[in-house]
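Removed: one protein chain of the complex. Kept in place: all other protein chains.
Each chain carries a letter (A and B) given by its place in the written order, and its residues are counted from 1.
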Amino acid sequence: MDFAAIHDHLKAIGAPGLLGADEPRPADKKAKDPGRSGDPYLLIDCARIVDFLLVCRDDPKLSFEILADITASDPAADDEHFWVLLNLLSIEHKHRLALKGLLPKANPVLPSATKVYRAAQWNERECAEMYGITFEGHPDPRNILLPDDWVGYPLRKDYEFPKEYHGISCE
Amino acid sequence: MQSTEPTQSSGNAILTLLEPLAPEWVPGWLVGLTAIGVSVGIVTGMIALIAMFSVWLERKVSAHIQCRYGPMYPGGWHGWAVVLADGLKLIMKEDMVPKGADRVLFVLAPALVLASIFGAMAAFPFAPGFYFARMDLGIFMILAITSTTTIGVVMAGWASNSKWSLFGAMREAAQVVAYEIPLGISLMVPLMTLGTFSLLEASEAQAGGFGIFRWAIFQNPVCIPAFIIFWIAALAETKRAPFDLPEAESELVAGFMTEYSGIRWSFFFMEEYAAMFLMSVVAAVFFFGGFESPATWILRANGVEGGIVFGLVCAVTIVLKAFFGVFLMMWLRWTLPRVRIDQVMTMGYKYLTPLALLLVLLAGVWQTVAVAIEN
Partner (left out) sequence: MTIEETGQKGSIQLGTESRILPSGEREFMLDVATSDIELNMGPQHPATHGVMRLLIRTDGELVTGVQPHLGFLHRCAEKIGENVEWLQYLPYTDRYDYLAAMNNNLGYSLAVEKLMTGLEIPQRATHLRTICAELNRIASHLIAFGTYGLDIGAFTPFFYAFREREWIQALFEKICGARLTYSYIRIGGVFNDSPPGWLQEVERFCDVFEAKWQEYYDLLILNHIFVKRTANVGVIPPAMARDFALTGPMLRASGIDFDLRRDMPYMDYGEIYEAGAFQIPLGSGEKGTVGDCWDRIYVRMKEMIESLGIVRWCLGSIEDGPVIGDIPKVLRVPNGECYVGIENPRGELGHYLHSDGGKIAIRCRVRGPSFVNLAVLEDIMPGTLLGDSIAIVGSIDIVIGETDR
């Protein structure tokens, strides 16, 4: 199914937390709109992400058995939201779906998707340590790539590199 | 450098050589002691040479199996001096004992391991007239002494204060215990065929038949499967692949030898090559004719039963046979993957031991039938 069909199907079955879609559009000089290329995204509500993913996984027409990627993005230092980005893949129907959720930087908490996909476990750990996002219900919220005592969240746009780490200079 | 015939005394050939040479004022026990000292020196030198040659051989054999050359530069011709270079480097290394290691056991382990192989070499028969000790229970002594290498290995694993070494040591202990039984039982087949425990007499019992057709494997065809079982058990005893778990390089870094470096490590390796040589000698003597070959058959046919030429031919024959066995072990090492420890134990206890026992039964039946037919 292509993106429009998936979107319509999700609306039809009343998937929880579906907020809308963000589709690519050509540039519009008159409206000073640079346009957007690339992939279409479904906007979802981060708080209801687990229910939404359950629907995606279990619905026979969608059957997104594979969580290809779950990551986050910090679009700008002055933007007040993180983006939580998921990418689902269906082996049976051979289609992909990209999801985007907006997470307020003031309180970056959302439920963990490990209940739905075990694949989320390590990816969420990486998001958590890189952005400071808390995944509620995560079975093992330790740092994965960074040392256990690392201070700060490196992939945030306003991150400042430390001057030294355990006596080793980082200049 | 030998006596004219096997003497009744159980002293060695060197003693019989030295006795007439000793001046009268030297007491008898001193001559004996000197003879022992000289023998020990020769054995040590022999083992050192065997180990050195085996190192070079292993590197060349492995290289050619892996489609490369191996050592080519040290010493000029195919890198024969690489062993001397290695030895020199190892001697010059820092003598490290890891922190927390049991120092006494750590130092003692390689010595024990090498000493047991030294001891087993005493039964090695070069020629009917040249031997280090004439033992009527040669093979029994060899089997008994080579078992003590396990103690050394376990000591090394424990004393290294490293969990990886401990793994290697535990595996070694389990493996050796499992394969001692098929080793001994499969040897009973040629023992029955040849009728003697002594390596010298076993070799002599295979004389005749153009130097080939009186070998034990032809005298009693049950010897052939017995040899296969013996060979597998020998591979397991000497910790060679496919049974090199105690030392499993890719799993345990270097197993029980992980914490050893320098000359202590080289002791373990000398022991490994000497043990390989020893097992090959035992196989050669009990299955493949010992020092009998077409050359000795020709010499015997011409009436030469002793003397320097005969002794040299015998010695060369048995050394060549032993090195062919060593080559075979190396060939197997570089071809086959490693067997997992529980599969090793399963094979030893569940398959090889019952099979060996069955072969002993069959060998006994054959012997009775053959003897009955002869009479």
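Here, a contact is a pair of C-beta atoms (placed from the backbone, for glycine too) under 8 Å apart; a residue touches a chain by one contact, two chains touch by 3 or more.
These numbers come from a predicted model, not from an experiment.
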Which listed residue (A:67, A:103 or A:133) would be found touching the missing chain in the intact complex? A:67
By the contact criterion defined above, which parts of chain A meet the unshown chain? Give residue numbers in ascending order. 24, 27, 34-39, 41, 65-69, 71, 73-76, 85, 87, 89, 91, 94, 96, 98, 117-119, 121-123, 130, 143-147, 154-155, 157
If the hidden chain were put back, which residues of chain B would touch it? 62, 65-68, 163-164, 167, 170, 241-242, 244-245, 248-251, 253, 333-343
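Operating definition for what follows: only the chains that are shown with their structure count from here on.
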CA centre of chain A versus CA centre of chain B: separation in Å? 66
